[in-house]
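Here is the structure we will look at.
One protein chain is absent from this view; the other protein chains keep their places.
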Amino acid sequence: MFLYRAAPTLSPVEYMVRSHRLRWPELLPWLAILAAFFAFPSYLALGAQVMIMVLFALSLDLVLGYAGIVTLGHSAFFGVGAYTAGILAAHGWGEPISGLVVGGAVAGAVGLVTGLIILRTRGLTLLMLTLAVVSMLGEAANKAGWLTGGADGLQGITLDPLLGLFHFDLFGRTAYVYCALVLLAGWMFVRRLVHAPFGRSLTGMRENTARMHAIGAPVRQRLVTVYAIAAALAGVAGALQAQTTQFVGLNVLSFELSGAVLIMLIFGGVGRLYGAFVGAPIYMVAQDALSRLDPEYWFFWVGLLLVVTVMFARGGILGVVDQIRRKVMR
Amino acid sequence: MTSALETRGLRKSFGAMVVTSGVDFRLAPGARHALIGPNGAGKTTFINLITGRLTPSAGSIHLAGEDVTALPQSARVKRGLGRTFQINTLFSNLTVLENVTMAVSERLGRGGDKFRFAGSRRDIVEEAYELLIRLRLAEDALRPVREIAYGRQRLVEMAIALGLKPRVLLLDEPAAGVPSAETAVILEVMEALPADMAVLIIEHDMDLVLRFAKTITVLVRGAVLTEGAPAEILADPRVREIYLGEGHHG
Partner (left out) sequence: MHEFISALVSILFHGLAYAMILYVVSVGLSVTMGLMGFANLAHGVFAMAGGYVAVSLMNGLGLHFPSAVALAVLAVAAASVVLERLLYARLYGAGEIEQVLFTIGLIFISIAAAKFAFGPTQQQLVLPEALRGEVEVAGRMFPTYRAFIIVVGAAIALGLWLGLERSQFGARVRAAVDNRRMARSVGIDTNLLFSLTFALGSGLAALGGALGGELLTIHPNYAIEHLVYFLTVVAVGGLGSIRGPFLAAVLLGVGDTACKYLLPDIGAFFIYFALFALLLWRPAGLFGRA
């Protein structure tokens, strides 16, 4: 795979034993996040949003890129996390970190329960069921206006200072750092997971389910597990968004958001761990710029780009970079 | 003595079509046993029933005396059942070493580990690499499976199954699609299998069957026609008519 291409002078065993070691390009996103904090002080709110989407796309990469489950309903978990944290904070539980944890836990539980039901099916039926889950939750949030604010959105979210020390300031400095730290933790978690035997076995299931059965792997149990883990992570991202924007709207439980995160990941590159770090910023910044010029037709450009990507650049940006690198190295 | 593998009255039908009809079969510990029969005799279906890929319509399957009919595939593998596929069923974008490591890792119950790096278990990787050396695949260890020749991919099939250290090994046409010059390597690997491993092979290549098997079972239209030592089978006029009569490739 991607990881082992550079011609090794090491023995194969040595090479594989070292495959999880950190390499310097993996630090680039963190340098960028650090640099952006100082370089764009007036765009910190956007920066925080970008990092939330990176985390969200990263969680999708686990499900889609590694385990190969095509889902149209990943926003369900983002939405559940957002509403959970938002409702807590609107009802006086303003402590951010516990809100984040509860948001993730509730989303993970929803992921576990729905995963147990829908992962019995495959293919188009599964695709449709993932969409049904998010539609159902969206409908529920809409109906339960007394709790969620319905179509007006959830308002009145107030947060306590982070760790009791840092107030969420008007410039979004605290929010930016908060998001960066949560993303860092999420990345370390996911990175460990995909380099662990569990993550390798996800790739195995994506590559060849029949073989995974034949070597004795409990396939469905692992699929449900990763689905729930990714749901929890998406829930954390949603909770972050609720906390930092102090608002939750029905759009967090929409097909459009599921589609958007799918697109971010595809643009960046699927199953590569870093596709999320490339795709989400580009998408978010482009959306910010283009919709300022032409808010109505943002969808048009995304749609067109999507069609072009599928037709001509299936591996996303990282895939194209990879191909170029391979050509240059030959 | 308990059979390594046994089926009793095993039956499978798809709608009105019966593909396995009441097969009683015993595989002795350490057996070198071949299952032959014309195309469509239900050989692969039989393997799929044993491994749990298919659910039988009736009858039972026993591994070392234990009834495993209701157990899922993974539980049967844990009880020492390994298989290869007639058509390569590999992780084609992963390297050869990764393919085999995956199997070893599952056998040791480490496949679900979440918080330790796969590479931190050097012993697992080393065991997989030893297997590659034994199967003469070492030079391809770091190449993605899709890039190596089909015949060598057949060896990866074997390596993955052996990584499970099975007590019962089912080989579904291990030499299918392999140029005849290369079948020698496969036979060599088969002959070097541990003596206490019970091996059941499905194969069309009669030369390979006769050189390897001590017992042959003939399956015709989903039922056992006869079973015996190779010489008896070759002498059986029914077998000659049904199977050998139409050449070595039915």
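Lettered A and B in written order, each chain numbered from 1.
By definition in this document, a contact is a pair of C-beta atoms (placed from the backbone, for glycine too) under 8 Å apart; a residue touches a chain by one contact, two chains touch by 3 or more.
Owing to the predicted nature of the structure, the values given are computational and were not obtained by experimental measurement.
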| item | value |
| --- | --- |
| Partners of the unshown chain among those that are drawn | A |
| Selected residue (touches chain absent from view) among A:A57, A:L129 or A:A228 | A:L129 |
| Selected from A:L10, A:I117 or A:A289 as touching the chain missing from the view | A:I117 |
| Contact with the hidden chain (one of A:L10, A:L181, A:A289 or A:L304) | A:L304 |
| For subunit A, residues in touch with the removed chain | 64, 70, 72, 117-118, 120-121, 123-125, 127-129, 131-132, 135-136, 139-140, 143, 255-256, 259, 262-263, 266, 270, 296-300, 302-307, 309-311, 314 |
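In the analysis below, only the chains that are shown with their structure count from here on.
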| item | value |
| --- | --- |
| Between subunit A and subunit B, centroid-to-centroid distance (C-alpha), Å | 41 |
| Subunit B residues within the subunit A interface of the complex | 51, 53, 72-78, 82-83, 85, 89-95, 97-98, 101-103, 105-107, 110-122, 125-126, 129, 132, 138, 141-142, 144, 160, 163-164 |
| Complex contacts: residues of subunit A adjacent to subunit B | 1, 4, 8, 12-13, 15-20, 192-193, 195-201, 203-204, 207-208, 210-211, 213-219, 222, 225 |
